[in-house]
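Structure record follows, encoded as structure tokens.
A single protein chain has been omitted from the complex, and every remaining protein chain is retained in its original position.
Moving on to subunit A:
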């Protein structure tokens, strides 16, 4: 009986530590975002601020009274664009390591949607990243740790079975990456970017069945993915330069997804037998899913 009592004690103790451990686990779990938002300095007035290398580019301009600062890593030599309410308000250049910092003066207490995207040195863009941010008057709000998924381009839009597909682009320097092919079957490949941020992967198309596929790149273990690039495994090789880029919903083939494409999609919303180019997921109907796919590809 005394032995049973001992077992009970052990189990209760185990339960106690198990419960404590789980609570601690959930309490300490990091938020599912990589960015850190901090109010890093309260600025009383323009005059009171000393110009320091970290607070300005050294051009002799102080930090404004209220401001939002974005910093992180893009690609070496990339241009980072900041949009406010969909309108471009600022662009900065990244350094040789891809690091950047952009400071935007603000005036009012508000919740504002800031949109950032990076353009690599060859002109290819990342997807848009939105930051709805609460701005407080008299504070410098710093959003750090921003990173963009790599850019991606493929050499072909159709690949003959037994041939090769090459994907290339830019990312942060010397990072482990993963390339994902998905369609009828899925495959994953690993690669790494060079010191200049460039990467290139040539994939043999041998044992994948014919059909429609997409390829995307991401940093190893990261949740943020590059653009999805469509390609077909078929009978012939068709180079990307010989055809349109086939961006979903881009009916006017200008490689831009904006209000015009949204409006064309809106025209077909709820109508039967939609035009093929607006039916982004080819299910013969225009619904919220088509708008979601368009929003993913949005360039503005």
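As a convention for this text, contacts are C-beta pairs under 8 Å (C-beta built on N, C-alpha and C of every residue); 3 or more make two chains touch, one makes a residue touch a chain; residues count from 1.
The criterion applied here is as follows: contacts and distances are computed from a predicted model.
A.B. asks: Look at the options "NADH-quinone oxidoreductase subunit N", "Cell division ATP-binding protein FtsE", "Cohesin domain-containing protein" or "Phosphoribosylformylglycinamidine synthase subunit PurL" and return the one that UniProt uses as the protein name of the missing chain.
C.D. replies: "Cohesin domain-containing protein"
A.B. asks: Among A:107, A:174 or A:281, which residue is in touch with the absent chain?
C.D. replies: That would be A:281, which touches the missing chain.
A.B. asks: Residues of subunit A in contact with the chain that isn't shown?
C.D. replies: The list for subunit A reads 4, 7-8, 11, 15, 18-19, 22, 26, 31-33, 35, 37-39, 85-86, 110-111, 113, 115, 127-134, 136, 139, 141, 143, 214, 225, 228, 251-252, 257, 259-260, 262-264, 266-269, 275, 278, 281, 288-298, 300.
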